[in-house]
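Please find one structure pasted underneath; my questions will follow.
Shown here: the complex without one of its protein chains, the others still in place.
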Amino acid sequence: MAKITLDHIRHAYGPVSSPADYALKELDHVWTDGGAFALLGPSGCGKTTLLNIISGLITPSEGRVLFDDRDVTTLPPEARNIAQVFQFPVVYDTMTVRQNLAFPLKNRGIPKEQIDARVPRILDMLGLSTLADRRAESLTADLKQKISLGRGMVREDVSAILFDEPLTVIDPHLKWQLRAQLKTLHREFGHTMVYVTHDQTEALTFADKVVVMYDGEVVQVGTPQELFERPAHTFVGYFIGSPGMNVLPVTLDGATASLGGETIALPGGARAPAGTKTELGIRPEFVKLGAEGLAFNVTRVDDIGREKIVHGTLGGHPLAAILPEGAEVPAEPRAAFAPEGINIYADSWRVETGA
Amino acid sequence: MTAREDTAIPAAGNSPAILARAEAKPARRLRLKWLVPTLYIIFLMLPIYWLINMSFKTTNEILGGFSAYPQNFTTDSYVEILTNPAWYWGYINSLIYVTINTVISVSVALPAAYAFSRYKFVGDKHLFFWLLTNRMAPPAVFVLPFVELYSSMQLFDTHLAVALAHCLFNIPLAVWILEGFMSGVPKEIDETAYIDGYSFPKFFVKIFMPLIASGIGVTAFFCFMFSWVEMLLAKNLTTVAAKPIAAVMTRTASTSGYELGLLAAAGVLTIIPGAIVIYFVRNYIAKGFALGRV
Partner (left out) sequence: MNKTINNRAWFLVLPVLLLVAMNAIIPLMTVVNYSLQESFIAGFWDWVGTRHYEEVLGSERFHGALIRQFIFTGIILVIEVPLGVAVALAMPKKGVWASVCLVLMALPLLIPWNVVGAIWNIFALPEIGLLGWGLNELGFDYNYTNQPLAAWFTVVLMDVWHWTSLVVLLAYAGLQSIDEAYYRAAKIDGASRWAVFRFIQLPKLRTVLIIAILLRFIDSFMIYTEPFVLTGGGPGNATTFLSIDLVKAAVGEFNLGIAAAMSIIYFLMTLLVCWLFFTLMNNDRERQS
């Protein structure tokens, strides 16, 4: 279990002539011992690069990586005490499940009695005890991923367990099961876990803190709730939630924002530097349709069972609202923005409002 | 009970052996590894070098003594071969029947491999096995019967005869390789094409074949290879008109004593078509040799 420190890390894969050449832009973070972190973002955002820097596959162009204040920047993966679970199950086919789990311990010269004490515990934890003496080759993908995980957990001295989109090849109906088990295991064993994914559901259910990345930058680090309610970047708002946050271009004027002739009251007011692109972000969950509010044209209604998603336009810009199950779309709908859901963005970054 | 309560397993750091391995100078290990393929390639190139060496010497110089490179460099042997129709027709004949064979083998193997890959039919497994056994047929067993067979078909001493004879082992090989590659293409693609209105020939040529292009390349390579190198059947099925280079070379060896310089030059020239073919498929060698089966 280790505290992971990323000290001014920056990484470029090739020669650098401008800041845009960096695949991973500057990042400076401390990740607490024993936490569960998700690196969330679309393909190409740099999350795998970051994971590889943490695991030791890549040495960053700049900066240092510290495990518990020990500089490991130049150490290869096998010297860093990490464990990694890959996108597809990596198991030793010719060995049994038990032998698979014992393998890392045997290689480290751990005495047989301790191996025999440790392995059954891990088997038990993962629900693999009944399969212990089956050849790994014959098992399904989800069981093999558990073996992969087990090989990481069987080592007492493991600093962190890194997951690189581990549920990619798992059947959908087994994904949630595995996810839940990962969470349980984390609570029980307390390893620092770093989980890379592009699936927000996985990230939000698994992690204590989610690191949202976009275009090589860490855009926001926060709990799932913070990310949902206070997205620090329009990308976070758009990426998280389904449907994502509505983003409307507005002009700011102290306590109000205006869009296409309509004015929206901003509790506490907001100030943005001159010349920036100002936008207002509000999640569909916070858009109420009723008799009062801003002029809203409905274009389409998606009924997905437990709620309705109403798509329309406000001042010519697309806006989505959510109606609870059973509610009817009003004849002359007007959209009201719940004040607690309003976020103001300048050049895509969140501006603090007085509220 | 958390894991922290377990004792006696080192809390930090790996075993010394693992750390040592990790920090071992990569340069030292790499240098040794690089030696193996290098030595192997030197081993492969030595006899070929020797052949080239001899091809630039006169026979007298060769028989006169040992020398690592030609003392009196001469291109006489090459000139002789390239200007004497008795010689260069040997190469041309070989190239002709090899090409005919490759074209025939690949063409008939394509639909057959498709059938084996996509369909179940009566006797399919047995047929496939029987086909493969022919790849394993010893040519020595077939020499005399082939001579009889092709003579009776009035095909003795023709390029077609050798090309057809080589089909015995090349077609099964072609079917086997192509089937492997075809099985890597999901059936859904075929079905989509039919839904889109493609007729079978159009689908096969326009959609399917591009998908297995590397497979076709590898197959053609192997057909070329096994037909070009095979000499027993080629020699015995021909006398004058379609005489392959092998026969020309052996004739030279027996009638005029051992014209070593000439033989060496002839040998060097037989390596060239092979080298050219390898060069063309070099990008597929790594993947293609798996024959679609890994």
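All chains are identified by letter, namely A and B, in their written order; residue positions are counted from 1 within each chain.
As a convention for this text, a contact is a pair of C-beta atoms (placed from the backbone, for glycine too) under 8 Å apart; a residue touches a chain by one contact, two chains touch by 3 or more.
Quantities reported herein were computed from a predicted structural model and do not represent experimental measurements.
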Given A:Thr59, A:Asn107, A:Thr205 or A:Ser258, the correct residue touching the omitted chain is A:Asn107
Go through subunit B and note every residue touching the omitted chain.
14-15, 17-18, 21-22, 33-37, 40-41, 43-48, 50-51, 54, 62-63, 65-66, 68, 94, 104, 108-109, 111-112, 114-122, 124, 127, 129, 131-146, 148-149, 164-165, 167-168, 171-172, 175, 183, 186-187, 225, 228-232, 236, 245-246, 249-250, 253, 260, 263-264, 267, 270-271, 273-275, 277-279, 282-283, 285-291, 293-294
Please give every residue of subunit A in contact with the chain that is not shown.
57, 76-78, 82-84, 86-88, 90, 92-95, 103-104, 107-108, 137, 148, 151-152
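FYI, only the chains that are shown with their structure count from here on.
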I'd like the Å distance between the centres of subunit A and subunit B, where a centre is the mean of that chain's Cα atoms.
51
